[in-house]
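Every protein chain but one is kept in place in this view of the complex.
For chain A:
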Amino acid sequence: SPVDEEVVHDSFNQLIAEQCRNDGLSDALELQQLQRDLEEEEGRDDVPYLSRPGHEFRGDRLGRSDVEWYDGERHGDPLIAERWSSATLKVLSSMPSRTIGRSRGAIISQYYNRTMQLRRRRQSRPSIRDFSHSARPSIRGYGMEVDSTDAEGTEVSKRERLVNNLQNLSASDRVRMLRAMPLSVAEKGELRRLALQKEKPTFSGSKIPCCSRLKFYIIIAFRQSWYSWLSFVHSLQLWQVALKRVSGRFGTGVLSYFLFLKTLLFFNVFLFLVTGAFLVLPQAVHPPAAAPNRPSFSGLELLTGAGYFSDTVMYYGYYSNYTLKSCRDDVGVHNVSVSNGTSNQHCASRQNSYNMPLAYFFTIGVAFFITCIILVYSMSKSFGQSFRIDKSHSILAIKVFCSWDFKVIKKTSVKLMSGNICTQLKELLAEVNHKNVNNTACQKLWRLMIHGLAWVICIGSTFGCVLGIYHFSVYMHQTPPSNEARLLALPVLVSLINLLLPGLFNLAAWMEDYDSPSVCTYVAIGRNLMLKVSILGVLCNHWLRRVADDREIIGLTCWESFVGQELYRFLLMEFIFTLLDTLFGELLWRLFSERVLKRRRKPVFDIARNVLELIYGQTLAWYGTHCTDAHSCVKSALLGNDSELCFRLGVLFTPLLPAVQILKLLLLFYIKKEGEDKKFLITRLQSIHEQKRTPARRLTSQVGLC
């Protein structure tokens, strides 16, 4: 602890001792031992003696009974094996690199310098150019973070100066500085108390005029209410216990998937509340005249979204083109909605009018804008946290220092993680040993060919599937649907492709056998992204071009409603197929790998793929609510024909899609969480997938890009 000033550098002890031993100064060693015994009795060292240079060597580690002589493992490094003189050792021991950051004095002086720099930045000081080059570094603004080896008195004065600096900072800066100090809470509390104590008299002593005091109180009250609101929002911890269990069992990487799911859920809730309050509610309260041939409710509607649902608030075609007016006449009957055309109805009492088209436009516009801003902000924040400049060469050191996941609690998971780390370390060691072997030109060519083949397979399969979807959609479009269940064919095909093709990409990646796991992850993400974007592209083309233009073939009056229904079907099929995959797909794969491949491999939670699935679903939902169609807008203006039911802004298809998405995400959370009990365990041999969790945080910033 930094409180404990009596820190001894063991390495120097041993070096000195060895040197003394070799030179035959055994009495010096004896003196050391005697000194140590004395210190253990007295606890504090005042006696100067020869072979321990510097004040850091005063005292001893109480409670340590054994001294370790780390001898034979030094690996012939000439610098280490060198015998230094005691003068050199004395100089070395007072170097900042030895003492930095460890003792309390060092921490205090370090933070004194930082607060000084912060103060300088906040205030306007004369620039460095005004000082001559020969001025002292401290004047020119270069704070030196050296731990001075002076007497005890300077530490007290350092502390006072730090407190002085803290007082002069603004409140938020002071809080941030105090939090970042690696001292114990008790000491930080002391510093804080001292800093605040000196501040108070200046405040209460002055006379504040009445009106600015009122303003002050208002500001304080506002700030308090804002903080309490923030803490209330923070206390609504959804799924806190469930997330803790997941992270306790599976670690940080899998936890990031569930946190992402939670974020998307909140986005959808926000969107749903906004559209619900401004659009769905007014329209539901003032229903337009019912269409003549409205089909009755049958169970198929839940899957296809057509039929009974097509004339409800779910779809765009239901919404009124006109300003809603509600009249109360004297009898007390209200909720009579009138259109502009028949506005000569006499309403004696007051009227509430609600301009539906305008509300539609502005609600979605504002919601979209806010969502955009939140996304960009969170993406920039997480990008800044996870950005690293260079590719590091110290893979082993990073693996040893950074690979332990402290969130894992369960004993079996801890054992698994230890086993994983051991395997990875062994693999890395083997790799480092064989790095000397240079790849011959022939091997390089071979590897290039393998990579090329894998890419050809991936791109070719993507292209083939996209072409298949295109032709199938043309075929479905030509023949009008005989029954409603046929409407499900296209979504089923797309979901099937989304399920199977990533498996093919994984196979190709396994064949390629990448060295670096981050490259492997990026390639996997790139390929999956390419697949999803091309599928979305061909679907957009199908809807906006063909369906909008040739709607008479299908017999539609309102193409936007049809597209909304299509989106609903796609979302639902996606969800059903994910469920099936979670419950049965992993089971089948495990049976296959055990019987046929004869390997006890447990399937792995493919984080990258699952995150992309979430993004794909959310894109569909957002598309349904937000998409603007400039093309259709222009065309309708030219043609000039409008049916009464369809509103030609072409903005929104399905305002209730966020609600569907919310339900889907909720169900997905619980199913994935429970499914992991049986299926998603980290395997020993899948070291590449294990290391995929490395860019887990980067994934969330890439999400924003997607």
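Keep this in mind: a residue touches a chain if its C-beta (ideal position, glycine included) is under 8 Å from a C-beta of that chain, and two chains touch if they have at least 3 such contacts; residues count from 1.
One rule holds for everything that comes next: contacts and distances are computed from a predicted model.
> There's a gap in the complex where one chain should be. From "Calcium and integrin-binding protein 1", "Centromere protein M", "Cytosolic Fe-S cluster assembly factor NUBP1" or "Sodium/hydrogen exchanger", what does UniProt name that chain?
"Calcium and integrin-binding protein 1"
> One chain isn't shown here. Among A:Cys402, A:Ala441 or A:Val596, which residue touches it?
The missing chain is touched by A:Cys402.
> Which candidate, A:Leu194, A:Ala242 or A:Ile421, sits in contact with the chain we can't see?
A:Ile421
> Given that one chain is not shown, which residue among A:Leu429, A:Val474, A:Leu587 or A:Leu667 touches it?
A:Leu429
> Which residue numbers on chain A touch the omitted chain?
1, 3, 7-11, 61-64, 68, 70, 73-75, 77, 79-80, 92, 97-102, 175, 178-180, 182, 184-186, 188-189, 192, 231, 234-235, 237, 252, 385-388, 390, 392-398, 400-407, 409-411, 414-415, 418-419, 421-422, 425-426, 429, 432-433, 693-698
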